[in-house]
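All protein chains but one are shown in place.
Moving on, here comes subunit A:
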Amino acid sequence: MNRQSTSGYHGIPRWVYAVAAVGGLLVVLPLVAMVAKVNWPQFIPLITSESSVAALGLSLRTSAASTILCIVLGVPLALVLARGEFPGQRLLRSFVLLPLVLPPVVGGIALLYTFGRQGLLGKSLELAGIQIAFSTTAVILAQTFVALPFLVVSLEGALRSAGNRYEAVAATLGARPTTVLRRVTLPLVLPGLASGAVLSFARSLGEFGATLTFAGSLEGVTRTLPLEIYLQRESDADAAVALSLVLVAVAVAVVGLSYGRRRNSAEVQA
């Protein structure tokens, strides 16, 4: 306890530190246990096996696609939720946020009854010759379904705290609403949009339940990295652990990127 601190009072009781330490350990300890279990001599061959590379590639491609879809759909959603005025706005917000608390497998079933062969839209799509369920498109849809709220929540918060005073000034200077959005609103909330996109990407990368239910587990088509890990766990535990470590590394990189961005933007605004 010799660390020099400039502030003399924190207002945190000592026992809070103890409980916080337990909380921290709950997250860190399993990761340590997993790292301890990695078969290091075989690590590279394990993660570069054909099925592993296929799963990782598929995961990165579908997550990138669903992140783009989240941005395309989530930015307008966040805008109308944060700035718009229309009946049913609160209801819409509740529904958009629902996937945050819904078990992903339930989301998968809901998607199946929407886009599946006998589904609400699936029947018509089937007639048009489009099959979505159990395809890579289904993977992207499932990931977008679970990841969209992350982008909307993050961006809506940024939009609200930014207020719309800059937009009002821009409008009186003669800028059309689309120009205001492009040249004022989006640049102002870019940090929030970026961290929302990073979180969406991370959530897409980890998606398991909805994908398995709605897209199945076809190697190279719908078997993403989490599905591959689950499958390998049965036959080859070493491979599962090695791939898990890859996923942890990607997640750490993503969180670090997002957190670093946030700190940078906070410094710029200060």
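To be clear about the criterion, contacts are C-beta pairs under 8 Å (C-beta built on N, C-alpha and C of every residue); 3 or more make two chains touch, one makes a residue touch a chain; residues count from 1.
Going forward, contacts and distances are computed from a predicted model.
The protein name that UniProt records for the chain not on display, among "Dihydroorotase", "ATP-binding cassette domain-containing protein", "PEP-utilizing protein mobile subunit" or "Monosaccharide ABC transporter membrane protein, CUT2 family", is "ATP-binding cassette domain-containing protein". Which of A:Ala54, A:Leu188 or A:Leu218 touches the hidden chain is settled by the complete complex: it is A:Leu188.
The chain omitted from view is touched by exactly one of A:Gly24, A:Pro76, A:Pro177 or A:Gly220, namely A:Pro177. In the complete complex, the hidden chain is touched by one of A:Phe43, A:Tyr113, A:Tyr166 or A:Tyr230, namely A:Tyr166. Within the entire complex, the positions of subunit A that touch the omitted partner chain are 165-166, 168-177, 179-180, 183-184, 187-188, 190, 268-269.
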